[in-house]
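First the structure, then my questions, so here it is.
Only a single protein chain was left out; the remaining protein chains are all shown in position.
Let's look at chain A:
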Amino acid sequence: MSALKRVQQWATFARIWHIYNAAWQNPFHSSELIKKYLMGMHKPIYHPMNDCGDHVIVINSADIALPGDEWKKRVYFHHTGYPGGATWTLAWNLHEKDPTMIIKKAVYNSMDGNLQRRYTMQRLHIFPDENVPKELLGNVSNEIRQLRPMPKRLDDYPEKDVKEFPKVIDYPKDYVLR
């Protein structure tokens, strides 16, 4: 392989780093999206036999939003291998113990169980908040768009904006403000 072709090879198979903000996002729908980037399925050169997957940094995994009553109903099963070693953990409980676990398991389960899955998972970096090590953040060159718009809470607005917000109605005189 000539020097030029070798560089061409490096350029084509360069690993790109993506960042994904998981705040207010459904982890099970997001995992289908993240999986495509991890496996390199978004690239025109994709083939199951070539190693063209990218790195994905997931931030704010503590702020994921599960649909419906899934926090209470979704159960994560684990077996230690010993008799009586089975445990069932509810999603809210698991999230309390490790806020990165739900999204990690969602991505892991979204991929086919083959020999490549563990290595693909090594390219996924999940952080419960926005504190990403600088050496990782320096690699990032693309942001994956979120699936749903992030709603803004009232306490996120500056106080001035809240006070100047146009008044739509007047409260009735006998209305009790609590």
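The working rule: a residue touches a chain if its C-beta (ideal position, glycine included) is under 8 Å from a C-beta of that chain, and two chains touch if they have at least 3 such contacts; residues count from 1.
Here is the rule we use: contacts and distances are computed from a predicted model.
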- If you had to name the missing chain as UniProt does, which of "tRNA pseudouridine(55) synthase", "E2 ubiquitin-conjugating enzyme", "Large ribosomal subunit protein mL43" or "Putative ribonuclease H2 subunit C-like isoform X2" would it be? "Large ribosomal subunit protein mL43"
- In the full complex, which of A:12, A:50 or A:122 touches the chain missing from this view? A:12
- Which residue of A:6, A:73, A:118 or A:148 touches the chain not shown here: A:148
- Note on the structure: chain A positions in touch with the non-displayed chain are 8, 11-12, 14, 16, 19, 21, 43-45, 59, 130, 137, 140-150, 165-166, 168
